[in-house]
Each structure stands twice: as C-alpha cells, then as structure tokens.
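The complex appears here minus one protein chain, its other protein chains still in place.
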Amino acid sequence: MKIKIIVPLVTDEYNAGIKKEVDRVKAPDCSISIENLKKGPCSIESRYDEFLAGPDMVKIACKAQDQGFDGIFIDCFGEPLVPVVRELVDIPVIGGFGGAIMAANMISQKFSIINVLDKVVAMNQTLVRNYGMVENIASMPVIGMPVKELNDKKKLTERLVAVSLEAIDTHGAQAIVLGCTGMLDVAREVARILKEKGKPAPVIDPTTTAVTLLQSLIRNGLSQSRLTYSKPEEQKSL
Amino acid sequence: MKIKIIVPLVTDEYNAGIKKEVDRVKAPDCSISIENLKKGPCSIESRYDEFLAGPDMVKIACKAQDQGFDGIFIDCFGEPLVPVVRELVDIPVIGGFGGAIMAANMISQKFSIINVLDKVVAMNQTLVRNYGMVENIASMPVIGMPVKELNDKKKLTERLVAVSLEAIDTHGAQAIVLGCTGMLDVAREVARILKEKGKPAPVIDPTTTAVTLLQSLIRNGLSQSRLTYSKPEEQKSL
Amino acid sequence: MKIKIIVPLVTDEYNAGIKKEVDRVKAPDCSISIENLKKGPCSIESRYDEFLAGPDMVKIACKAQDQGFDGIFIDCFGEPLVPVVRELVDIPVIGGFGGAIMAANMISQKFSIINVLDKVVAMNQTLVRNYGMVENIASMPVIGMPVKELNDKKKLTERLVAVSLEAIDTHGAQAIVLGCTGMLDVAREVARILKEKGKPAPVIDPTTTAVTLLQSLIRNGLSQSRLTYSKPEEQKSL
Amino acid sequence: MKIKIIVPLVTDEYNAGIKKEVDRVKAPDCSISIENLKKGPCSIESRYDEFLAGPDMVKIACKAQDQGFDGIFIDCFGEPLVPVVRELVDIPVIGGFGGAIMAANMISQKFSIINVLDKVVAMNQTLVRNYGMVENIASMPVIGMPVKELNDKKKLTERLVAVSLEAIDTHGAQAIVLGCTGMLDVAREVARILKEKGKPAPVIDPTTTAVTLLQSLIRNGLSQSRLTYSKPEEQKSL
Amino acid sequence: MKIKIIVPLVTDEYNAGIKKEVDRVKAPDCSISIENLKKGPCSIESRYDEFLAGPDMVKIACKAQDQGFDGIFIDCFGEPLVPVVRELVDIPVIGGFGGAIMAANMISQKFSIINVLDKVVAMNQTLVRNYGMVENIASMPVIGMPVKELNDKKKLTERLVAVSLEAIDTHGAQAIVLGCTGMLDVAREVARILKEKGKPAPVIDPTTTAVTLLQSLIRNGLSQSRLTYSKPEEQKSL
Partner (left out) sequence: MKIKIIVPLVTDEYNAGIKKEVDRVKAPDCSISIENLKKGPCSIESRYDEFLAGPDMVKIACKAQDQGFDGIFIDCFGEPLVPVVRELVDIPVIGGFGGAIMAANMISQKFSIINVLDKVVAMNQTLVRNYGMVENIASMPVIGMPVKELNDKKKLTERLVAVSLEAIDTHGAQAIVLGCTGMLDVAREVARILKEKGKPAPVIDPTTTAVTLLQSLIRNGLSQSRLTYSKPEEQKSL
C-alpha cells in the first residue's frame, strides 16, 4: 500500500525526522511519500495558518488520489482542512488528532493532550468536541514552546515531563497525547522518564499513530463515510 | 452602528430578500451593508463550498474592519470561515448558526434544527458540538430541498410545517430553528400555521436573529475572546 | 419598544446604577422602566429569598403586560420565578443568567461565572444545567463578597480581577461572566485590567446583556415557547 | 421515626389512597402523618400551580420540623418548592422525582418517565437535568390524562401499559417510572401486564419509593447538604 | 425481611465491624446474615481480585436465594460481579457504589468519592460512567491507604478529613462518599469535624446506605430489570 503524507508547510525541514519515525511503524508492504506545500505557512499555530495552507493542500491531496495512493495523512495535529479533503477524495484521509486520541482511548480511560502554546488550546478543544471525546480528556496543559523551537529535544523533553507529571498527579491523566506532530522522536523518552518517576503513563506520538491508523483503515477497506462527508456536486477550481 | 453582511456567494440574488428581513429587525441607529463574493460558490452545501468561499470572504472581512464597520455577519447558517475571520479582525464576527441557537436556547429547552439536505446534517451537527449544545437539540430533520429551490416559498413553507410537526410530536422539539439562511421570510408564516395546528412552537430565522445578536454584542462592546481566537502573529497574504 | 425591568428587591438603591448602565446599551427606540417590590427581600442570596420575592414580582409582571410593555427583565442573575412568569405572560421574560451566558457562549468556548458567595454556587450551577450549558463552563469561582458590599467598586474590581486571572490560568476560562447583577459598572474596568495583564478575556455584564437580548427577542417577535412554558389553565389569585 | 407527608393541594381526596400505598412500604418503627394545604391549587400541572402551593407548604414544613418529625416528603413528582424547604429545615426533605429515579437508576440502565400531559414534560425534563441524569433517560412519553382523571384506574392502567410498551420497544426503556404521584396503586398491575406481554420492566411508584428513600436517609442520619442548600441568614416571614 | 451480606473476602475480620454499623440502620423487621468466601482474595484492590472472588461469590448468592433471602448486598464498593449475580437471581442485588452515590445525589448536587489508592480510581470511574453519573462527580481524590490499614481509624479519619476539605474547597464537592466499604465507622466523625471546620458536607458510608437501599427495594417489591439483566438461558456449572 502507498501512503501520502502531506506536511502542510512550505518548509521540508521536518521531513527527515518524520520519515525516521514513520519508518519505525510502517509495515513491510507499505511505502510512504512525504510532500510539502509550495505556498502556505511555515508553521501552523492559528486557524489563519490552516486557512493559508488550504489551497495547496487540497491540490496535493487530489493529485495523490489520482496517482494511486491508498490513503492520505495530513501531518498536523490540528487536522487542517481534513474535512474538506475527506469530501473530495475517496481514499481515507486522517490528521494527527484522530489517530492519537483513538489510541489513547484504547489504552486508558482519561488522558491529557499537551499543547505547544496557549493559543492552540481552543483549536484542539474544538477537535475534542468534534470527535465526541470530551468525557475522556483529563486536561489540556501547555508547554509554552512555539513549533519552531521544538527541535530543542532536551528542553522539549523536560517540559513534556514536567507538564505530564502535573497532568497525572493533579488532573487524573492516565496517558499522555503529544498535541503537536512537531513533537517528534520524544514520546519514548518521555514515557521512560515518567515510568522511572513512578508514573507509568503511555505517551502517544501523533505522527506514528496516524500512520498505523491509516494502514489499519486501508487494510480494512474503510474510508470516510459519504453520509458524513458527502461528495461535492461539482469540483469547482479555485 | 454599521454592520457588514457578507453573503459568501458569487450571486446577489438573495440580497434583496435579506435586506427586507434585516430592515425589520435593525435598530434606528444601525445601518447595514450587504456584500457578495467576486469569486466563490453559488450556494454552500458542502465543506468544499465553504473552502471555495474562503479567500474572498477573508479579504472582504478585513476590508470591512478597515472601513469602520462595527461588526460582521457572515450570512450562512454553516458559519464558513467564521473562526478564521474572528482571528483576523477585532470587531465581532458571527454566522447564522450561533445567533439562532442562542435565541432558541433562551426561549425553549429543546429545539430542532431543520436542514435543507441530508448532506449538511453532519456539518450542522459539528456546529452543535462546537457550541457545546448537544443536550438542547431535539432532532436535526431534513426537508430535502437544495438551496437553489428555497425561493419556492409555498413548497418551503409546506415542507417546514410538515417536518416541524414531526419534530414536535416525535422528537420533543419545543422550538424550531430554520437551518439555512436561505429560508428567508417564512419563519412567521410557519409559526402561525404551527400555532393554528395546536403546536405553538416559536420559529427562529437565522438571518434576523444574527443581526440582532450582532447589534447586542456591539452595544455591549463585546467581541470574540482573544483567548479563544488569538490574533495570528503576522498576516501573511495569500 | 417598552421594557420593564423588575428589580426583585424592596429597595431602590440599585436603580440609578442600573439605569446608567442600561442607558448605554438601549437602542434609540427603546424605553425602560424600572420597578421594585413593595414586599420581599433586600437582597437575593438564597432560594428562600427568591421565594419571598415571588408574589409581588408575579403581580408586577402581569401588570406590565397589561400596561403594554413589550418584554420583562427580572433583574437578578439567579432568574427567580422566571419560569413562573414565562407561563403567565405572553411577552418575552428573561433573567440575568440567560443573556449573559448566551453572549459568553457566542464569543468564547469556555467561560467562568464568578459568584458572590459560596452559598449561591449551587443555585447558579442549577441554572447551568437547566440551560444545558455544563460543557461550556470552565469554573464557578467565588469572590466572597455579599451583595450589600458590592458597591465598594474598588474592592469588587480587585476581587474580580484576582479571581478571573485564576479562572483563566488554572481553569481554562476564555471569558468571564459576572455572576450577579449587582456587580454593576465594573465589567469594562475588569476587562481593561485583564488585557493589561496579558489575559484579554471579555467580561460580560449580566444587566446590559440581558437588556440587549430582550431587545433582540422583541425585534424578532420571539417569546418563550408555549411548548416549554404552557399557559396555566386558570390564573388563581393567591 | 415520624414522617410528614405534605400533599401540596387544597383537597384531601388523595389522602386515603396515599395512606394505603405508604402503609405497604413503611417499616414497623415508622409513623406517617399526611397533611394538605389550606390555600393553594387543586392539582399541580404548571409551574404557576407550584408557585401557588408555596406559601402554605413552607409553613407546614417548618411546623413539621418544630413538631419533631424526622423527615418530609412533599408528595408531588414535580418536587415543588423542595429546594426552598431544604434550605429552611434541617430534617431531610424529598419530592417524588428524586426517589423514583434513584430507584430506577439502581435497577436499570435507561428508563422512561411517563408524564400525564405534554405540558409537564419540560418541567420534568428540568428535574432530569438538575439531578444530572440526562444520560439515563430513555424517553419522556405522555399518557394524555390530566391529574383529576387519574382515579379512572382502568383507563390509567391501559394508557400506562400502551405507552410503556412503546418506550420499551422504541426508546430502549428498561424500567418505567410513573411520572405523577397521582398514579397511585397501579404500578404492580402495570408491571404484571408488561411481564405477561414479554417485556418485564420494573414499574416504579414515586410515592412508595419516596417514602422508603426518606426512611433510608433518616436511618443513615443524612440530610440535605448545607453546602448545596445553605440556611437563609434570617427567616423573614411572608 | 432477610438480607444476605456477602463479604467477598476469605477473611471474616471485618464482619463484626460491618454488623455493628448495619445494626444501626436496619429496620425492626429486617434480619441480616453475613457470609465470607471460602476461596478468594484477602482484599479487593484490583480487577483481578474481583475476578478471584467471583466463583465463590456466585455460589453463595445463588444459595442465598434458595434459602429464602429477600436481597443480597455484595459488600464491596467496587461492586464485583454484581452484574453477573443480578442475571442469576431474582431477588435484588446491590453493591456499595450504587447505594452510596444515589444517597449522595439526593442530598447534594456534586460530590467527591474518596478512594483508598490511586490504582482503584479508574475502577471506580468506570462505575461512575456505568451509572451515568459523570456530571455529578466533583472529584475522585485518594487517601493513599491500602485496605488492610483502614482499621487505623485515627489515621483514616485524619486522611479523610484532609482530602475532604480539599475536595470541598478546590473541587466544589458538596458531599463526601467514602469510596471503600472498609472505611467503617468513621463517616459520622468525619462529618462532625468537617462541620466544625465550617464545611458541613454530609459524609456517606457505603455500607449502611447499601443496606437501607436494599431494604427500600425489597419493601417496594422491586428488583433488577430483566430488560437490563436478562436471565442466562441455562446455568452452566463451572
């Protein structure tokens, strides 16, 4: 099977890191292709950034279906334009949020989503409501690091551990969801430290769980319901 | 006060009807300006239609603020791009959904939202969840008429009455929300017939309630919270 | 249009303050009349106080309808007897709670209601449930000031700012609802200070938002649903 | 222990029936005293009727505490004035709704509350929300009989069976709550018929379950929390 | 009436304490018989402990019905195997959780359940969800004492008071549910201290409230619904 990962940014600086993580979880019969935008934002931290990413993302997604890809992962926790793309193509389309919280819900009862900045909390809270998962969220804490600083893995890990411990101790979190696909390659280390500190919460990476979820849907022959995402009557060009 | 109504369509065929209704509910000190898109869809019945309306709508909204308007009503029940525009401007921005359900929630305990077509039900259900109003919805029935046929007021009224009666009798609706801003100039007639038939449910027009809600926010000096809709760091042009 | 404000207290000491605030938000074609009780409590801080206010309030409300008023605002956040009065009259009747939370829900996703005393929290929580708004409440904090001390605007403002900051930082509030109509003429100042401190939450005054909501309902020709508030068969006198 | 039952009506025509039912469920060490209003409504089918019952009910309740009663049952499913009386007295106070749904919730997962008339559905739905029990309600069907006709036990039983069967088959009800304390002495017969028809739903009588609940609270030394129902500062006479 | 209490442990060390408490709340016409397991765990602090208690508990329960008991109380807050036993017997079966939270819900609006150890919180949270009571839970704090240490009444009382005060002050608890039937003979003392400290929350003992609830069900002739707990077709032996 062939999976297209669309990184909805004009930069390819995250691609290598994404590829490394994804290679760990893809099945032998799965090939991955990563693509960036030609026009759009450098990072996604607002609804307006999502809006800017839209036109190019839609084009790439439609092209991916034409090229025979079996599924699309829009590589952003906030799932920008995912509902629009689900209308346009027949192959399954997922974002970072869905795969991560479905995994979390399977292995725990309540979990916390850790956000990069205060300003994305409401955006992620909207997704929680859209997926009907309010009851399972312990809290939505914030590490206070913008996306562009997330490659400081040491600081990121420290912040994630500190915030996770508080979520576990104070809010009743039983698992931790990393709330940004830019938080790459830290989930296992954070989980290791939490376990060491006597708080053995699983830590869920939204990039790898999205890719395995997508493989699952493809193997099952499942895609977005046309009763939820009806196909637009005519596909008007921009 | 000056209110800008953006009709997110490339056609101005609804403008006269909108103006007529809005004139009934605007205060003496309120002036209204209606504007259509130069580029975009003819009707909004999918998330993709909303996407197509986006770029021009964002430009008009930003321009409206620069021109000194006090508030913006994006004249579509589905509230396309409303969260994006709320980030970009400081004046209050509302869509058709919010004003209508807030009014319904004030005058009843449970109400039904009547949809044009099956395919928009999931879109409107998403808004119900976003506003945290699931508990107050009695049902989401459908009249089975596309937007372009809504000017057949006779058929529209008949369908609305039939569906409303079922919502009241079977689903426990105590008020009726017209779930499309294209259902113009029928609310009072539907309410009259329902009362005549012994089912005196108020019928809520999303266009007029949006305009009065916007006036309310402006008079109170209130606008969207910057803790919900943070201002994007830099306003990158498309 | 003519609006009757019933202050459900035997004292008229708040009337001037109410008038001043209401004058700021009423439309040019709206006139307001404020009336107090002849018999009843001095302040409302318990369900028993609400009970004591009942008989006289019901009489004034019925009289207001006979006198041609277009709507009634029962000027107390706790909405004492509002459901009873809604049954008795045909014109729209609102209390302080409804208008304030509807405005809050329109401009934010989660908000906190600030209470005067611990003992009214459960009363206001009941209203939250009645309106089906549990999901949108961030918290219900308390300033610890009885109604009769609320005219100390300096202390009131300080307490509101302190409690609001905690609600924003700790509970995820994105907007602040002043949970007592006696908290007059402080909303803008509290909002200003919050913004200055980097926490730009809108602050919602229940008196002014009630009056603008009532104007909205009247302009739309809407009143409480008779399917929710059925008219009593015969109006037995006390 | 001594229990006071206040029937919030000016008529004593139901007292014998109440006594007969209550005698079946009271413990050997429990004595019951039934009291009617001197002033108030003949039946309770609106919030205004509840309001009319208020003043006399409050007096009787306070007197009952002075006379050494150990608990009060306000004998109406709608629980009129129960929150007010809970503030005023220290002994436990319950209405018909609470005891019935607590029993229903213990022996089933979802249940229906059967209402006398359309117009009381919203009143009972408010109680459902107040007790935080929305999730457990299968439906709120109506038999269409006013309170004064409920002594036609044959018709009442037939209507209850018909409506219960529909609630079980169509709405997923697993138990039936009789939603009016005037539906006396029919619960067992309705349950028998339902079982005979292959739908063995328990049928819950709000009068007898209230009395046994009250006995339970008294034996446990429990009464309404003063953190929910704070004592009014001074008990102002009417 | 005859009630069987099954203590799902191989030890009888708690029986005397249980008997003492239960004797306080049983009616004159009620006799109690306490029985322990021959095979099973010493304490229940995990789902596996519940599993171990299963086979013997099922046998004792079936035997109790044959012996003419009128109801069964499985004396553990976690309600181990209660759904299984409800299927097998016709007499009412309850556990510690249900009776306690029903009482709490009747006398307060929101309450906290105090847990022995972190590891039972998720188990009790599952019960909260099963009973559809999520909205009424203020918090689920922990005292950090294993069951076997609960006979240190002094330490237990101190811990319960400390945790209750935090639940009241920080989480909005209005009543306290002791979340383990091993917390015997402390409820009144904890309530007394809380009242003394100005936080008059009722404290609910799950053992005594279970026994009075069971008496209530028996007096009303009510038992678990066969539409919720269908009788197994044939009772296969292990």
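Letters A, B, C, D and E mark the chains as written, and numbering starts fresh at 1 in each.
Criterion: a residue touches a chain if its C-beta (ideal position, glycine included) is under 8 Å from a C-beta of that chain, and two chains touch if they have at least 3 such contacts.
In this text the structure is predicted, and so the values were computed from the model without any measurement.
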>> Based on the whole assembly, the unshown chain contacts which displayed chains?
In response: A, B, D, E
> Who touches the missing chain here, A:T126, A:S139 or A:Q215?
Replying inline: A:Q215
>> I'm checking contacts with the chain that's been left out. Which of A:I18, A:L37 or A:I94 qualifies?
In response: A:I94
> Footprint of the hidden chain on chain E, which residues?
Replying inline: 39, 41, 45-52, 54-55, 58, 81, 83-84, 87-88, 118-119, 122, 126, 129-130, 132, 227-230, 232-233, 235-236, 238
>> On chain D, where is the contact patch with the chain that was removed from view?
In response: 109-110, 135, 172, 174
>> In the complete complex, the non-displayed chain touches which residues of chain B?
In response: 121-122, 125-126, 129, 134, 140
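Heads up, the rule we're going with is that only the chains that are shown with their structure count from here on.
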>> For chain A and chain C, which third chains touch each of them?
In response: B, E
> Roughly how far apart in rotation are chain D and chain E when fitted on CA atoms, stated in degrees to the nearest 5?
Replying inline: 180
> Is it true that over half of the residue numbers where chain B touches chain C are used by both copies, so same, or is it different?
Replying inline: same
> How far is the middle of chain C from the middle of chain D, if each middle is the mean of its Cα atoms, in Å?
Replying inline: 31
>> Taking the mean of the CA coordinates per chain, how far is chain B from chain D in Å?
In response: 42
>> Among all residues of chain C, which ones touch two or more of the remaining chains?
In response: 109, 122, 126, 129-130, 132, 134-135, 174, 227-228
>> Once you draw an edge for every pair of touching chains, what topology comes out, line, ring, star, complete or other?
In response: other
>> Going by the touch rule stated at the top, which chains touch which?
In response: A-B, A-C, A-E, B-C, B-D, C-D, C-E, D-E
